[in-house]
Structures are given as C-alpha cells and as structure tokens.
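Of the protein chains in this complex, one is absent; all others appear in place.
Labels A, B and C are assigned to the chains in the order they are written; within every chain, residues are numbered from 1.
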C-alpha cells in the first residue's frame, strides 16, 4: 500500500437512508459515488462526518463500508473513516475495512471523556498495529471534542509507522504552517475545512477533503488545478465564486445540505437521521439559488 | 410516577468490567449500589458519564439498566441515563428503562452534528411522548458538545410535559440563578459539577448528582444536611474538606478515579474501557492520600 | 496601616462630570460618598471601573483621589485604584494616594501588550516597594485583558510584602476555592462580580466590592449580615431579590447604570464619558421598575 498517493479532491459520500431514516439505500450510494468519480475526484471517502457514520448501527456500518469499497472498485483510492468511541471497536472497523480492500483508513479520536495525550497515542498505536494500510490522522475538535496539538500529531506520526497523513479541520491555517515547519515538509496534510480551501492550498495542502463535489465537483477540481498551476488570480476568482455554497453547506450541516442538494440535482438520497432535521423549506430555496448561480 | 421526589445526594454508579475491559461484572455493580444505598444516598443513577454508558454495546446497556433497576429494588428512586446519538435509539432505551421499572430517565442531547434548538426540542418531545415517567433534562456541553441556554431549557420544560427536572453541569452558577429567576422557582434543578456543590446548594439546588458517594458518601450527605439546616459555617467547612477529592475525581476522569477508589476501598470494579486509561500509579498514590485524610 | 481590616460591603464611587462629560462635579461625588457611608458601607473605593478612572486625565485623577480621601475623612477606610498602563505612572499614583491618606491601594495589571508572569510580578513589586500602605491585587481579565492564575496571585502575595488582599472578578467561583485551599485560608479574598455575591460569601469571601450600594445599600448590607450570621435561607432570599438589579447594572455597564440610578434617586451625577453612552430611555424605564420593586 506504500504507493498510494492521496492528493487533490477527496470526495466524501453521504449515507442514503430509506423513508423515516430507516434502512440503507445502497443503490443511491452507488450512484453518488459514480457521479463523483465520473466528475474526476481523486479519492472517495465513505463513512465520514457527511456519511453520518456515528449514527449507524454496527451492521449498517459494515454494509456501507463493504459496498463502498466494492463499488469504487479501485477506480480511485477509497479512504474509510473507522472512528469509534472505544479502541476495541475502532480496531475492529479498521480490520474490516482493510479486509474488504480499503486503501486508507481515517481515524478521528472520538471520545466522551477528555483523553490525555498518552491515551490518544495508544489509541492510534492500537489501530496502527492491527492493520497494514496507511492511516490518515484526523483532527476535528468541533466534532470530536479533542483538539490535538501539532506537537502531539507529529509524535503520533513519528511513533506509529502507518500514520502517514494528517487531515486538519480546525480551520486555523496556523496549524498547517506548524505542521509544515515542525514536520520539515515531510508530513502531507489535507484540509478538511471547506471555507479554507484556497488558503490551505496556498499553504501547501496536498488535498481537500470535502463533500462539496457531490454538488459542484468541477469547481472544486478547477480550484485545485489552478493552485497546482500556481495561478493565484484564477484560484482566487474560483474560490470566491464557490465560497457562498461552501459556507452554506458547512453552516447548514453537511448531511442535511448535501442530501438536499443531491435531491435537487436529481439523485434521491433520503433525509438525515433524527435528531438531525432535513434542510428546511427556506434552506432549500437558498440552496437552489446558490446552485443555479454556479451552473 | 408523579409522586417521585428527587432530592439530596444522587449517586452515580460505575459499570464494572471484566479483564481487559471485556464483559460486565454485574455482581460488583450490585455491591457498589448496596454500598451507596446503605450509606444513605437518596437516589441511584446508572449509565451516566461515570457509568461509561457511551462505551457500551446495546446489549450491555440493556443488561446494566435491567440489573441496576432490579437491584435497587425501589429502596430509593433509580434514574437511568438513556442518551444516544439518534432519537430512535434514545427512545428505545427510554422505553426499555421504563418497562423495567426506572423511576426517572435522564436525557443529554448527545450529538455528532451541532443541533439546532428545534432539533433539540423535537428530540426531547419524541422521548417524552414515548414514556410516562419523568425526565431529567441534562445540560453538559463539555461531554455533549451542545450547550442549552436557560431559555431553551425552559422552553423544553414548558413544552414537554414529563420533562420536570434539570441537571446543570456547566459549572456556571449563573445558569442556576437564571433557572431560578426565569423558572419562577418552579423548576427543580440539580447540580452535576462536583466542585460547585456548596454554591449550588446555596443557590437552591434540590440535589447533587455525583459519583463521589462511591467513595465518601458520609461527607456528601453531611454537606447536604448542613445546607438544608441552613448552617453555612458547617457546610463551608465540610465542603472545603472534601473539595480536594472532588477536584481530583473530576480532573482525573470519573470512571478512572472512581474505579481506582473502589479498588482502594476493597470493591474491585475493573478498569475503564480503552482508550480511557486506568488511573496511573502516581494518581493512585495521590488518591490514597486524599482518601486517608478523609477517613 | 497593618491594622486596617477590610471586610463587608466596599462601595465603589462614580466620577460625576459636568455637561458633555467635561469637568468634574466634586460636590456630587461628595454627596454620593456621604450617602453610602450613612447607609453603613464598610469602605469606600474611588477611581475603580465604576469611577471611569481609565477615562480621566492625570490632573482629574489627582483631584478625584485627593477629594475622595479627604471627604471620607477616615469614617471608613478608603481604597484607591491606582492602575495605569505603565509602571511609572502607576507608581506615581500609588504614592500620590498614600501621601493624601489612602488606607489601601488597589492594582489591576492593566496592559496593552500581553504581560508575562515575570512582568506582572515586577509591576506589583515596583508599586509595593514605593509605598507603605497595603495593596489589594485585582484580577479582572474582562477589563484588563490579563488573567492572573491563582498560582501567580499567590506568588505575588508571597513575594511582595504589602500585597495582602485579593479582589477576584472573573466570576468563576473555583478561583476562590483555589485561593482558599492553596492560600491555606490565610489570604483574604474579595468578590468583584455582583451576580456571584451569595456564593462568594458562602465560599468565604471577606467582602464584596460593588457599586450597587450607590442604589441599594441596605439590601447589600443585609445579605452580608445574613451570611455572617450563617442564615443561608435568608441570605438566599435576599440575594434573589436583588439579583435582577445586580444583573442589570452589570450588563448595562456600571458607569451608565449607576449614574442613571443616582439621577433616578435624586442625586445628579452627570453622564459617562463618550464613547460610553448614558443609559437609554428603555434602560431607564427598566431600571426605574427594578428600583421600585426593591423599595
């Protein structure tokens, strides 16, 4: 697996449910995956925040993981989020994902209790020791309640062999600067904060982890291409064009807004699971207007 | 159930595990319940934060709930925490708890995604509509990621008939003041922040939700009695005496410190589940010294 | 000065201005001082936050300090706030206050640049070395931008001989607990957060630094007396009665609300200095209603 080069636009999938949030709609998931790959995204990431991974039963989680990997079928790399509250369950998921062909697993140190640095390191080590594929460490204090300092992140990267990538979602660009300087440019980092897309690429991010390509993949891809080409003026123009939509999907909650957007663009993927509401009528009107501007 | 009067010292139980955090040790749970009831606590609360409720499988959760209620056997009221990420699962747990004899259920709006006020209200309404026993609303942004304003709390209390009590764990005494003033003294509130015990009682809290009685029930009960009797000087003296231990169990993490303390006092309850570590050697030495001072 | 015992209700004065915030109205200041002393407050504190000390020219500051001390005339102790951005100016003010008879000076580490602990300690030492009267250290990060930890506060108390009292205005009762425990009960602390008055006394505060006695001295004094007598029920009742007014003066800004209240009760003290606005029409109506309820 050491050859996997993760870069560019990493598209996050939703998890389509049936009526009343019951059951899985795997065919719809397949369609959303195809749409993103056909648009040109560089990797597919199921079961992340957007995929409502935390709201699935264990059986559902397994089904979605297995189906997604099989459906992507190595057209691009698949990055499976395997976060769980206990180390034992996260290990089980990581092994399951690897056994079914995941190229990379992503690990957020989800927790109910505040974890010490030693506990976080041991959590990553236990998962790392149980699989052979690379791990993308994921820092997102807003959802996990745990903010890993850059120093801790580098300690984990240096201490656990297959933790080789970092996804940073604090939205604080200084974290990326510090990763770059303290990591001496050798730790590839990825941006997980949509409204930071332009600046993260400016600062050297290898990729952008985002659910936006479900709706506006060409704009996301063009922004990446412009920064790769070093065309700052074009990148800035592309960024400000898509920013209102990026802000909208972030503030409205990714599962609700992306599912509403998919419906709007002809791909029925159901509603989020309660307590999360589907997008309101007013929200749908606003989303429609934003999408229309970008077509 | 309308006659249930919840007040005083509400003792939170741990969930004892077997070796390596596997399996449940229900006899040990029974012993810890007996110990607290024999000491005089006014209610028992299983499956809260201290009980590592978030770290249990569904089957384990059911076992602990059923066992705890049966073991308490109405000697005092039992308050079962039924929080879950999805509304559907929280409803299932609430019904299960009621069916097995819980006197009260406690609900924390746990969430991965930031919930809107309407989503939180609907979550409480769905649970309230599905059961007949009273609900204690629980606000603890540090663990749930959701901070409910006093205005929202009162909207829920007024809008969902069986939400009749509020457990406040922000540690900000002004929240209790506001509950008292805006609630016009009609909404009983309970303190969930150990180092605020003295001031919460001074401000009019009806009870103190705490894991401390696993270790120092007499001191907790005496503090409550002193405030009931209006003896401020004695209450202050009792509070400062137990404060170092209260600070210690909070900062060290309740499952780790309380399980270590139970072991120290002759009741083996196993270790917390990973990624949470058992108390360190240094921590155990400190805990031993603190407990010795209080005996 | 070692015999000065500061305790109870410490009344903060406003600084009355002429029309358009120009000039000082010292006779009005004298009347406000007399009113508080006649009501029974235990000390008078000019030139604090309420006194708009930061908005005065050096000449005005000197006039107010000199006048206040002379007018109090040792009926009760006078505590003069001598904070300034530079150490040199704070030293000058401290000497001026002492030379004119101040019993205590109060020092807030006001700053534009974030100060290190060593810089804060040196600032207190420079002031302490230049005068003989006791110093009350004042911690109020909301106005000074500098939050002193309890450990730092105790380091200053232990390192600068005449820093003998601590005024805590973070509003976090845990700071007082820590002062009590780490200070081994030997460092008298005073509460500067109005809506924490009940709990601060419960936790052992020696006094309450407040502008409220300009308007409701009897209620403030009764609350103090009830806590001294250990009558918790009465203290709680008195506290909740005055709490809406305490909340109001804090949220509305002390100079604006207290000056409006003085006017309402027949003592014209002018308006605050711009950019601070006088209390709005709506605010005055609300204040009138709150005061009426308490008469």
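Here is the rule we use: a contact is a pair of C-beta atoms (placed from the backbone, for glycine too) under 8 Å apart; a residue touches a chain by one contact, two chains touch by 3 or more.
Note that the structure is predicted; figures quoted are calculated from it, not measured.
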Which displayed chains the unshown chain touches: A, C
Identified contact with the non-displayed chain, of C:54, C:181 or C:225: C:54
Which residue of A:122, A:225 or A:243 touches the chain not shown here: A:243
Which of C:123, C:206 or C:236 contacts the chain that the document leaves out: C:123
Touch list for chain A against the chain that is not drawn: 171, 173-174, 177, 180-181, 195-196, 198-199, 202-204, 227, 230-233, 235-236, 240, 243-244
Sites on chain C contacted by the missing partner chain, in the whole complex: 21, 49, 52, 54-55, 85-88, 109, 111-116, 118-120, 122-123, 126, 142-143, 145, 253-255, 273-277
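The definition used in the following text is that only the chains that are shown with their structure count from here on.
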Graph class of chain-chain contacts, one of line, ring, star, complete, other: line
Approximate Å spacing (C-alpha centroids) for the pair chain A, chain B: 35
Centroid spacing, where centroids are CA-atom means, of chain B and chain C in whole angstrom: 39
Distance between chain centroids, defined by C-alpha means - chain A, chain C (Å): 52
Overlap residues in chain B, where contacts from two or more other chains coincide: none
